[in-house]
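One protein chain omitted, others in place.
The chains carry the letters A, B and C, assigned in the order they are written, with residues numbered from 1 in each.
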Amino acid sequence: MSATLETFDVAAIRDDFPILKQQVHGKKLVFLDSAASAQKPRAVIDAMCHVMEAQYANVHRGLHYMSEKTSDAFEAVRDKVAGFINAASREEIIFTRNATESINLVAYTWGRTALKPGDAVAVSEMEHHANLVPWQMLRDAHGTELRIVKITDSGEIDFDSLEQVFADGKVKLLAITQMSNVLGTYTPVERLAKFAHEHGAKILIDGCQAIVHRAIDVQAIDADFFAFSGHKLYGPTGIGVLYAKREILEEMPPFMGGGEMIASVSYEKTTFAKPPFRFEAGTPAIIETIGLGAAIDYVNAIGFEAIAAHERALTEHALATLGTLEGVNILGQAQDRGGVISFTMRGAHAHDIATLLDRQGIAVRAGHHCAEPLMGRLGVTSTARASFALYTTTEEIDALAHGMQRIRQIFA
Amino acid sequence: MSATLETFDVAAIRDDFPILKQQVHGKKLVFLDSAASAQKPRAVIDAMCHVMEAQYANVHRGLHYMSEKTSDAFEAVRDKVAGFINAASREEIIFTRNATESINLVAYTWGRTALKPGDAVAVSEMEHHANLVPWQMLRDAHGTELRIVKITDSGEIDFDSLEQVFADGKVKLLAITQMSNVLGTYTPVERLAKFAHEHGAKILIDGCQAIVHRAIDVQAIDADFFAFSGHKLYGPTGIGVLYAKREILEEMPPFMGGGEMIASVSYEKTTFAKPPFRFEAGTPAIIETIGLGAAIDYVNAIGFEAIAAHERALTEHALATLGTLEGVNILGQAQDRGGVISFTMRGAHAHDIATLLDRQGIAVRAGHHCAEPLMGRLGVTSTARASFALYTTTEEIDALAHGMQRIRQIFA
Amino acid sequence: MSHPYQALIVERHKHPLHAGKPAHFDAQGQGENPICGDAVHVYVSRKGMDVYYETEGCAIMNASADLMADAVAGKTPEQVEQLHHDFEKLVTTGEENPDLGELNALAGLAAYSSRIRCATLPWSALAEALHHV
Partner (left out) sequence: MSHPYQALIVERHKHPLHAGKPAHFDAQGQGENPICGDAVHVYVSRKGMDVYYETEGCAIMNASADLMADAVAGKTPEQVEQLHHDFEKLVTTGEENPDLGELNALAGLAAYSSRIRCATLPWSALAEALHHV
């Protein structure tokens, strides 16, 4: 982990990721599917092993050494996450399984109390199912409305459409991605938050993709809710985060019931703990939370300035290289876009592309990327997608371009 | 891992658990808090490392090697869990974060559709909050009733009370523990299931504690729902299981919305996937599920016959040793009981006991053990609790008894 | 494990022998995979088990449909059922089966569990059609 802005040493970074030495079908692994889930650095693996080998017990109220130490390590990650996204306080950080649970938690608790039947939730045309289906389920169970903010042909938020959707004042929540997992588009979240607030709505930001590539400041954004997953941020699976402003959390009823989330229990009347514990029922993902802490340390040590510069160079190279390939069409052309590139090839189905690239050791994803309605908007049924991480190299993008040429030859 | 029924070699087993070599306050660690969460064998740690070092990608529909292999390993654990509890099919196994989520899932989905306002849910007096609070929340949100089945003074289910609770035919669900995490009592789940079914009710079994110590056969029990956590079964945190009969799952609406749990999505109408995927929204706890698979393999290799025999011997030794200590009172005296022993000491608060034992390297838990109403029933505010695992030794129980004597001297 | 894109697969995808909707047919069936948008429509003429199809999807599905039409030609419904069964086994286990002839070109799919459905979709559609005959 020897990278700084001046000396972003991708070879040294790759050495931190054991899996990158693997071969696939006898070929060097070229992993271009990090937007689905990123690989894990040695530091994360070691942190998790260390818990299990040397310092493990259930957390909170243990009263013995192993439990005290494990609780301290666990709760220290709450501080770390708060610092990472610049939350005003640690109590605003709730641990969940993944971003999907974070968003569902909001829909089930805040959604069913702060929203009234007839109120509307607005989402954009480029949401992941995780930020669409919970609002559909809320609509069907609770009588709220679901409205769709259109995107432009270049794959950016259409502000005219946004105005229209908010015109009658019924929208009480704008639930929107900070970075599309299909088009790579970044949305202008500060502007969107300001817009939502001026129109009397709260904003929930799906930060799943953005948090991997950019420094996040929830206070600067003025986000009401912010959700992300550990596994895309070089951390383990099984751990996600929901940030929400303290005054909102204070008012929210609990989601699941059980241990940890109570203040006191009797058959007649149970009182719930204060946030964040009110929202964390049962034994938490202790090992995974500590793993997430190590992932944040890893990313911080490299720094987002360096990461963003590296990824910007990769993205530009990829757009230039893939964009000129005969028969290849890149979807989306937002001004502000990151290292997620969806494409199609004339005469070749995305599935065929993915399987044929895989034979060459190159991992890309193909399908609707959990964004079916967006596929409809783009007029395709599926795309192939290459996505970049801090360990991705220019050579890997060249390998992808070369692979695409071979596929073209096969299907020509 | 060289144990068989004939040669249960606890020393060899202890070698499989790296943490057991740790010292605490300069003393040998005596870990008697496994009922809160068990330690992890090398095999589990290795399995998780292996995923992260050599074979990781997001699961399902990956279309590339790493994703295919990871999906296969992940789904193989579903078969393994099905075999472990003898479910009729793999589709009856749903992965959750922990037992708490498993029970909440049932309360939110089945509870809000199959149960009608006025229907009753019955729980026992010795439930963990995880199997009480979700039913209170259902009562308060949905208008169901919550009824309490009494326990006898020896800490067993009071069948007269059970009859009374079911007398008016309103109870539609009996939600009950298979083993008390406070008293160590096993409940007669086959008999309870038969009773519930004869009275037109379903049965949900909280198998969190029992599954660690006994072979489970959900078909022989005729359980409708069965819940447990991986972390108590020598597996990682962040992974739990809900078993439910297929015909019940088919009818259940989804819990959380997002990726993985859909069949197709449009703004107007989303159709949900079949069980089990319908209930698994978002990126699952991939690494942890594979870790759980390794834990099951580990336990199976030793075998429950050997484990149960070892733990029975430990429990008898503990009851004999602690039971005769001046001033020490053991709570509960069920006929069928396992290696979880709660006790109090005259003149010493449970918290003092726990901290003073900790100074001697002995980890026990103290408090209400997430079973506040049971504390009231037992006439105490808290207890100290020692709990045993397959790596526990007789010497450790002797150390506990010795430690208690020293505490007695301090407070005498 | 053999390569999932044998020359024969690519050939049949590019130059299918049985694609298109026939003027006459006795029954039809369809299959859809909403996950990837794959869709197939199968048309059968009872006499001689003459099969045509229309597809929207990947090369594997196209080739599989075309090879299926070849393989079932002249067979009885019972024989088709047996072939379907053997074919499912082929693509899930990867073990070639001499009875399956050119269908064995799809054995390499076994390494790609998420692609198996692409190959079996035409067969399910045909089974549906035969149920309606």
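Keep this in mind: a contact is a pair of C-beta atoms (placed from the backbone, for glycine too) under 8 Å apart; a residue touches a chain by one contact, two chains touch by 3 or more.
Note that the structure is a prediction, hence the values are computed from the model and not measured.
Asks: Among the chains present in the display, which ones are touched by the chain that isn't there?
Replies: Computed over the complete complex, the missing chain touches A, B.
Asks: Pick out which of A:46, A:68, A:91 or A:398 touches the chain that's been left out of the picture.
Replies: That would be A:68, which touches the missing chain.
Asks: Check the options A:40, A:60 or A:129 and report the residue that touches the missing chain.
Replies: A:60
Asks: Which residue, B:55, B:152, B:355 or B:394, contacts the hidden chain when the whole complex is considered?
Replies: Reading the full complex, the residue touching the unseen chain is B:355.
Asks: If the missing chain were put back, which residues of subunit B would it touch?
Replies: 348-352, 355-356, 358-359, 366-368, 372, 375, 381-382, 410-411
Asks: What residue numbers in subunit A mark contact with the hidden partner chain?
Replies: Interface residues of subunit A facing the absent chain: 60-63, 67-68, 71-72, 263-264.
FYI, only the chains that are shown with their structure count from here on.
Asks: Keeping to the contact definition above, tell me which chains border both subunit B and subunit C.
Replies: Touches both subunit B and subunit C: A.
Asks: Quick one: which chain's Cα centre is the longest way from subunit B's?
Replies: C
Asks: Centre of all protein Cα atoms: which chain's centre is nearest to it?
Replies: So the chain nearest the centre of the shown protein is A.
Asks: Can you check how far apart subunit B and subunit C are, centre to centre, with Cα atoms defining each centre and the answer in Å?
Replies: 47
Asks: Averaging only over C-alpha atoms, locate the centres of subunit A and subunit B and give their separation in whole Å.
Replies: Centres of subunit A and subunit B (C-alpha means) sit 31 Å apart.
Asks: Give me the residues of subunit A that touch two or more other chains.
Replies: 351, 355, 358, 366-367
Asks: Using the touch definition from the top, which residues of subunit C touch two or more other chains?
Replies: Those would be 35-36, 112, 115.
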